[in-house]
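Can you keep this structure in mind? I'll have questions shortly.
Only a single protein chain was left out; the remaining protein chains are all shown in position.
Residue numbering begins at 1 within each chain, and the chains themselves are lettered A, B, C, D and E in the order written.
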Amino acid sequence: MIDLALVKSKLFTSVISDALDSIGVRNQAMRPFVRPLDDNAVMVGFARTGLYAVRFHAAADENPYEVEIALVDDLRPDDVAVFACHGPTERIAPWGGLLTTAAVYRRAAGCVTDGLARDVRQIRALGFPVFCGGIGPIDSKGRGVMVEKDGLVECAGVRVETGDLVFGDADGVVVVPKAVTGQVIEAALRKVEAERHTSEELSRGAPLAKVFARYGIL
Amino acid sequence: MIDLALVKSKLFTSVISDALDSIGVRNQAMRPFVRPLDDNAVMVGFARTGLYAVRFHAAADENPYEVEIALVDDLRPDDVAVFACHGPTERIAPWGGLLTTAAVYRRAAGCVTDGLARDVRQIRALGFPVFCGGIGPIDSKGRGVMVEKDGLVECAGVRVETGDLVFGDADGVVVVPKAVTGQVIEAALRKVEAERHTSEELSRGAPLAKVFARYGIL
Amino acid sequence: MIDLALVKSKLFTSVISDALDSIGVRNQAMRPFVRPLDDNAVMVGFARTGLYAVRFHAAADENPYEVEIALVDDLRPDDVAVFACHGPTERIAPWGGLLTTAAVYRRAAGCVTDGLARDVRQIRALGFPVFCGGIGPIDSKGRGVMVEKDGLVECAGVRVETGDLVFGDADGVVVVPKAVTGQVIEAALRKVEAERHTSEELSRGAPLAKVFARYGIL
Amino acid sequence: MIDLALVKSKLFTSVISDALDSIGVRNQAMRPFVRPLDDNAVMVGFARTGLYAVRFHAAADENPYEVEIALVDDLRPDDVAVFACHGPTERIAPWGGLLTTAAVYRRAAGCVTDGLARDVRQIRALGFPVFCGGIGPIDSKGRGVMVEKDGLVECAGVRVETGDLVFGDADGVVVVPKAVTGQVIEAALRKVEAERHTSEELSRGAPLAKVFARYGIL
Amino acid sequence: MIDLALVKSKLFTSVISDALDSIGVRNQAMRPFVRPLDDNAVMVGFARTGLYAVRFHAAADENPYEVEIALVDDLRPDDVAVFACHGPTERIAPWGGLLTTAAVYRRAAGCVTDGLARDVRQIRALGFPVFCGGIGPIDSKGRGVMVEKDGLVECAGVRVETGDLVFGDADGVVVVPKAVTGQVIEAALRKVEAERHTSEELSRGAPLAKVFARYGIL
Partner (left out) sequence: MIDLALVKSKLFTSVISDALDSIGVRNQAMRPFVRPLDDNAVMVGFARTGLYAVRFHAAADENPYEVEIALVDDLRPDDVAVFACHGPTERIAPWGGLLTTAAVYRRAAGCVTDGLARDVRQIRALGFPVFCGGIGPIDSKGRGVMVEKDGLVECAGVRVETGDLVFGDADGVVVVPKAVTGQVIEAALRKVEAERHTSEELSRGAPLAKVFARYGIL
């Protein structure tokens, strides 16, 4: 069982990335085109994945939002909606103001998408953490449709499954696979401690060479 | 006759984009590489187009700013300068501090360019809405020249003519062709109303499925 | 001898770029993908170059930070660390919080890299000017290594040597080669004066055509 | 009713493109990343469209080829399989040797895809016209799946519907929408004639200026 | 011990790729920008890796070819030189006519590089299989230097170690890691057999649906 409160207060994406590196799991940071709407946003939670397919028309008799609605209506507290559009893409903005309103009510932890977000002033006003591949006003209707929920997706270069632990902050987004969550958190907590000592010595003017020799981190 | 005051107070780019979609005009949102210099900027006005051509030297006997100067000196209140450089490009910054100063005096509504902007601190200080394809310090002289004004251009993927209605805000830039302006504004005003109801119900916890069934929008 | 205090108070990247243009040195502005972490940052100083090579594994017996540590430990006041990764790249974040702490102690003027930066909240809190090719949480270890210091590098499209004068602000980064520093500063100071007159006349409503005819700048 | 034999013997993509331009239908040439496997290939036929969606795993109980098989088994003489993968993409090679074998038996006219092709030596040996977005050995299974057949797709930048007329040769691929087929063929046949005269005069040394004045084409 | 003669006569890149997929090793096909200089080239052999670093000047006292010369002088029969330049890149052409001449004498099996090749007419005349990321006339001297030989590299998206089995043909390049060579060859030989049956039935007009149901491959 993960102590989310502790994790939120002590850990952040770069130390999580280093901890993943230290156990040899090296491709867990999303590509840098995914950025927070608000650089002060901090997000930790459990992935709920949705996969989008491209469309070039909206069929008259189809509800293009059906799977998406099912996923959002099912969000639980601390869930992070991961909307995978095979981005970077400029074609669709799957996340916007209305989904944010619904997600906030359900106390979801945030949203990550390699597509675009829209209604970003409204999202910022609500203080909901959204990490996205860009900003644009266009609706997904007739351009893309969620075809699968809670399956295996790839988002901004990282494979994600429902239940993986997702971290987001000003440095980007990092995904910790379910299987290694405990191991990674433990290594990250240790590294945070060593970084604190390193930083203190450097701020007092100690040479990098000497401090690195002592703590072995940079 | 468009009531710009009403339009400015009620409408925004994403609802304009949806309204254009609803009448089947689907390629009116500029590509997301065009961003506001200030995310709080809101711009509504009528396009005044200028087309740039690439140059690799500044001919000694040529005033490279001639057409550009003519266009800016002719800006009227509520005009939006649309400077098309066939971007995204890193080669030229056709808009800067001095043009901004001139445009502010003429009460122009803003500038959109798929090239770069420069002197951005000065532009921000003046509070003039500029939506651009990037930021860079380089002058256009010897790199590009405006060769045509008030003609048909393509800017960040959208065809624009002088007189089209241009919306810009934190979600990007959307262009409404002259011919459909009234129809689009009407549809957008209706959608704003439906979104308000949808949002209220969602914020009280109503399931998306139910609210979508009632209002048909997302 | 350059009067850095005067330069800092009077000059900025776009006027430096114009001054370089005016003496025919035309490729000195870094590509726009290099952006300041903080748009209010202003940086002037002397380049200290480091060149990175790609790695796909961290050799067990190698200190991957050796050259980097030597360069940072040797930073002097007003030095600008220029970390060249042959960017744009998403692979490595060579600059982060600990290097910033060390550089602040040494009163370095800032950092420019065409790679990524990490720990950006910490860097912003320290107020240290960093201009980078993006943001990401991943360490350079096992991904890249500094192989040469104080040599000739290319960073974001500009050739830089240790000792060149580097300007950075909201418009980007411009590099003045050692050989032309005096000439460029002089030309830039003159242009600043002419821009001030031009701007004053434009803000009082003078036509661009007339003002341009008088001062010859835009 | 189109006389395909006449069309094949007289017309080619560049004259079809000009004919489309002449009636104001200007976005019908696929992007140049789509190339023939064999530069001598000539293809004319009627589109049969298939739309691919991205997948990141192959579900155990799913036949990933189901829709694809249905489309290929239903190919008729003179049909052109248009496999739209939202390319350019390097992820999947939806067309290969076995589908070619099946298509040859059904006397289909060719295949166009903005994805990759594989088994290209075999395809070339069979002499089947394939225009593709690249070449690669990887199967589509677990990477993509055809989700819709005979619907509206976008392939290499052009919207295509089942029944549109598709031309391919060394210059690329051009699509003639059903609604304008007759008009376009007629205009193209006229232009071919004028080009013949122009070419003859130019080959005898007539100045371009004079020949262009006479025939108005280039 | 691998029977290279059997492997060369029976197997090819697409079936090797499928065999790797079938055992869950899914990222072994190089990106499609790597193409053979001659589409009829077929190459099977064992990787000998070299890693390039970027340079922006040729130091006067340095032999920029030292590691490269050591690697080429050490090539043995059936070796494949894998020159990794972190491509796609346009900066350097590490392979050319003289290295080809040396490699042919040593009966090496071919060369793969994600950089450019030059002297391609000479290479084609010698019939030496080269798979490269493009063609260009520029020497590597002063632009890049091999810094490591026989280490772990990434070439066109695939990790390669000295000793891995490398296949190249008209469909591209696939790398089989040492550890799974036997398993992959076995699976590939089985699949070749099933493809032969499938192909025969399809060429006699059997429906894809039926043939796929019987052999389970496409």
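Criterion: contacts are C-beta pairs under 8 Å (C-beta built on N, C-alpha and C of every residue); 3 or more make two chains touch, one makes a residue touch a chain.
Computed from a prediction, not measured in an experiment: that's the story for all the values here.
Every visible chain touched by the undisplayed chain in the complete complex is listed here: B, D, E.
The chain omitted from view is touched by exactly one of E:Ile69, E:Val192 or E:Ala209, namely E:Ile69.
With the whole complex as reference, residues 51, 53-57, 86, 147, 151-154, 159 of subunit B touch the missing chain. Taking the whole complex into account, subunit E touches the unshown chain at residues 63, 65, 68-70, 72-73, 90, 93, 96-99, 101-102, 104-105, 116, 118-121, 134-139, 141-142. Residue-level contact of subunit D with the missing chain is found at 13-14, 16-18, 21, 26, 29, 31-32, 35, 39-40, 169-172, 174, 195, 198-199, 202-205, 207-209, 212, 217-218.
Convention: only the chains that are shown with their structure count from here on.
Note on connectivity: the fewest chain-to-chain touch steps from subunit A to subunit E number 2. Hopping across touching chains, the smallest step count from subunit B to subunit D is 2. Chain pairs A-D and B-C differ in how many C-beta pairs are in contact, and the one with more is B-C. At the interface between subunit C and subunit E, over half of the residue numbers involved are used by both copies, so each side presents largely the same positions. The chain with its CA mean position farthest from that of subunit D is C. In terms of their C-alpha centroids, the spacing between subunit D and subunit E amounts to 30 Å. Taking each chain's centre as the mean of its C-alpha atoms, subunit B lies 49 Å from subunit E.
Contact with two or more other chains is made by no residue of subunit B. Taken as a contact graph, with one node per protein chain and an edge wherever two chains touch, the assembly fits none of the named shapes, being neither a line, a ring, a star nor a complete graph.
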